[in-house]
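Yeah, one chain of the complex is gone here, protein chain that is, but the others are all in their spots.
On to chain A.
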Amino acid sequence: MPCERKPMRYGHSEGHTEVCFDDSGKFIVTCGNDGDVRIWEGLDDDDPKFITVGEKAYSLALKNGKLVTASSNNTVQIHTFPDGDPDGILTRFTTNATHVVFNSSGSRVAAGSSDFMVKVVEVSDSSQQKTLRGHEAPVLSVTFDPKDDFLASASCDGSVVVWNIEEQSQLISWPVLQKTNDISNAKSLCRLAWQPGTAKFLAVPVETKVHLYERGSWDHVSTLSDDLQTQLINVVAWSPCGQFLAAGSVGGSLTVWDVNSKLCVERQKHEKGFTVCSLAWHPSGSQIVYTDTEGCLGLLDGLSTPTPNTNTTKAPATKAAKDYDDLFDDDDDDRLMDEGLSETNSPVKKPVAGDDDDDDDFLMPATGRVRNRGAILDDENSLDTGSLKLGQDKFGDDDDTGSAVVPAAVPLVPMRPVYEGPMPTAPQKAFQPGSTPAHLTHRFMMWNSVGIVRGYNDEQDNAIDVEFHDTAVHHAMHLTNSLGHTMADLSQEAVLLACPSTDELASKLQCLHFSSWDTNKEWMVDLPEGEDVRALCLGQGWAAVATSALMLRLFSIGGVQREIFSLPGNVVCMVGHGEQLLIVYHRAPGFDGEQALGVQLLQFGRKKRQLINGEALPLSLQSHLSWLGFTAEGTPCYVDSVGVVRMLNRSLGNTWTPVCNTRETCKSKSDHYWVVGIHENPQQLRCIPCKGSRYPPTLPRPAVAILPFKLPLCQTSTEKGQMEEQFWRSVLFHNHFSFLSSSGYEIDEDGQSQSQKEQQELLMKMFALSCKLEREFRCVELAELMTQNVVTLAIRYASRSRRMALAQRLSEIALEKANQIREDEPEEEEEEPAYSGVRRTSGYSQSEVMEERRGNTRDQEEEEEQGEELREEEEDGQEMETEEAAETTKRVNPFAKEAVSSVTPSLTPIGKVGRANPFKVLGSGKPSSSSGQPRVTNILDNMTSSRKLSPLSRSAGKPGKDPVLKPLAPRPKTKTQSTLLQMNATKAASKKTQENTQPAADQQKQPEVPPPASPADNTENNRPKTGFQFWLEENRKSITADQPDLEETDIIKEAMGRFRTLSAEERLLWTERAKGQTGDAADLKKRKRAGGGVENDNGQVEADENSSKKKKSLDPSSKLSAFAFNKT
């Protein structure tokens, strides 16, 4: 008989406890040393109902809705069950009663007491008492004969006595127990048990064995023992079918015997070895619940009592026939088809039924009140078949000893409802998010980000306390709750309270509008008759109330009635925030433990509209809603009973994303977190840890804890998973920026840029990681998510790590992004079209230049470029290495706000590599990509914040002769100012004149300049110009004179040709001159950018010329000064 031992849970404070099931088996009822009777809806119920019966409760018995308890004030009292109303005192003793039991019909109660007496009292008339005297020591336990003739009792005097109740006389006495002087000294409680049904055997625990005495002859007929049972047996209990006997011992072992075979069929051990002081069978026989002397409650589940084996062997044909007869007798209106199945089905069905019950218990919402499916089933059945309960019926069917005793052997099958499909779930009741259940005497009526509303409802006081987290909002308030308000909401402006209607009074809505500037701080509204407030909430300047008439009523905060509309279903709860109202209601009946909830999100304010229109609210499997609210930033979110927090993702078509599972952080299974608020920036889930319960107590005052969010992405233990999780969490938690700005609120720009930065940083990290893992495709996918300037970084990274194909693809993406940005922002400035047009053509012209040059000097150039790259690597060797070793740390820098200086050096290579590589790889170069490159860099310059682009370029545009250059201007300028030497400024100034001579050429040329200037270059800004440049300055005039119609590029080309024709000496001369000029060559300023085109040739020709590094550095510096000029 396999069974599962469920983990023990806390039931009562330390001391003797007792336990039983109620008649239906739905509730476990316990009593304990703390004087409470607790009613558990299954072992996992964290919020049991309790009835306080006295200072201590020694014993309890439950039957027919009557709860009899023996309490410390020496009385035996009755309470109604499950309501717990006191129903009088049954009897009194001179000292406390030790054990109380009902007889099988529930008409009489027997109680044994420490004053040596046993009393038998009629439940209906407590004056009808029979007193059984004869024990010489406190009575340990009592038990009724199921046929009501006899009563057995055990006492500390060592005797077990059978009494004749009518004659009040001892029938027989067995001196089998150890003598003690008091219950507290007794080794064993010696709970007797009489076999139910046939009443054939009386089970008496005697030390480590159980003696069975036969009724009538009172002979000791057999002994149940187990070799492994070495401890004293404390309690015994018969299974409802009478076939099995369970025993619990002082050492915590639990044993079940099959009485017919006298074999031990189940052994279990208490997990801590505490004394089992009470045990009870589920009416279906599938579970045993037990308690120990430490106040803990445990459960054995899945006891498939009547095993098919015993059933087949023991059920003779005649018995089957008899069953059939019964079947016809009792249920002639039922389907005959099923009868044949009855015998075969029952053993199978029973465990199933048992499991079902258990499942239901487990899934029962702890808010209670909701009757579970099993119970509903039970009710239907009992209606069908008179007063019989399902559990009993089942046993009637299988009871092999069962002759006449079993109430009525109604077969199982006809009782089963025909419908076998999914069963509807009881819809969850309406609640206020942030409140604890209304049945508590001290409860939180509301705990939100503004404050706390507490309700007290005990004998002395019925009051409401309002307290504000921030005392600056309002001072704390204490209100008497004369109307019996059960619902509350609290905002910065008002407190809203509502009570349900009573017989005389209508349901009322009361608003304490404490922020009102007039003297009337309060208003009240009566709802129409028959309409009850179900849920309420406060927004900014309005209040909303959902009523039982499926109506939603809006009020202004001052009490003016506003819109009213109908709800599609019964409201579950409702919250408001600013101008948003979120309503959750029952869309349809749920099935199999699910709730079918719908959600509506409305926005008031100037433009009233419905954002979410009755879509289904996704909940975890078999859970219900437990909290609903807005984040402080105004994003709807909710928590279900499984602890999953979900948040609205406005950027993905209003879908709900799970952002946290609070249960993951719980230490124990019965711990919960009670959510009170959610913040998106900083990311905080504010909640109250509740140890062993779902709700916090009002005292001691609970402290708020903060949980982090975590998206349930796969493999978050890996670096990749972690970063992905972080990235998407960041994206999700910054959706509110766009929402807020779109609805016209001011937003925290700092926070927004911070978050964007963070996201891009994460993308870059992921990019680097994928690069390291050789996942180039993935790299490209990641690049798609990046903003454009980060793509350029990625390009740089890719080309550095020699992934040219990747860099190529990335540059395409960068181009696409740039186009997209341009398309997205056409209205940003009127100049834009022209600007981009010029840009494009300029890119074109550049590529032409390059191509031509290439034509001339391809070989050298390639050498050069390779050398260049090598040099770059040398230059940045330090940086590179660290970068590749630990991208994570290094990559942070480019984004770090304060690290401007570190940003710029890393930018240098972008320009170079970004420019050089596409050409190198592509050979002649696609126009698109080559024209793309300058763009990339342009945008890189401007895109640190795309917002800033427009005002800057606009302001730059005002002086306005040269719009082409504007976007480029701001950044180089600052750099010039910060890093260039004074000399460069003078250069720039002098260049002005130069520029003016060739404005037309320049306008075309400038866009070509883009590769961003950089401090790395800046350090070499005062490098000399090349000899060629000097020569060009000198000879430009003559060239233009010779061929006036030449383009600027052609001029240079021509110049190069001519320069080359010069003799080596002449060239050397120019070079020398160039060297000599470095310091003071103000008058010799040339158009330095031309040098960029020429330098390669120079490098070739002038062997003694300074290293090409120096030359190379030249052009950026010249470019810089060009910008500086344009700026001034």
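The working rule: a contact is a pair of C-beta atoms (placed from the backbone, for glycine too) under 8 Å apart; a residue touches a chain by one contact, two chains touch by 3 or more; residues count from 1.
Note that contacts and distances are computed from a predicted model.
S.K.: So which of "AP complex subunit sigma", "Transcription initiation factor IIA subunit 2", "Serine-threonine kinase receptor-associated protein" or "DNA replication complex GINS protein PSF2" is the UniProt name of the chain that got left out?
M.R.: "DNA replication complex GINS protein PSF2"
S.K.: Of the residues A:H135, A:R686 or A:K1053, I need the one that contacts the missing chain.
M.R.: If we include the chain that is not displayed, A:R686 is the one touching it.
S.K.: From the list A:V704, A:I747, A:I821 or A:L1069, which touches the chain that is not on show?
M.R.: The one listed residue touching the chain not shown is A:V704.
S.K.: Of the residues A:E136, A:D470 or A:E784, which one touches the chain left out of the display?
M.R.: Spelled out, the listed residue whose C-beta touches the missing chain is A:D470.
S.K.: Where does chain A touch the missing chain, residue by residue?
M.R.: The list for chain A reads 449, 451, 468-472, 686, 699-701, 703-706.
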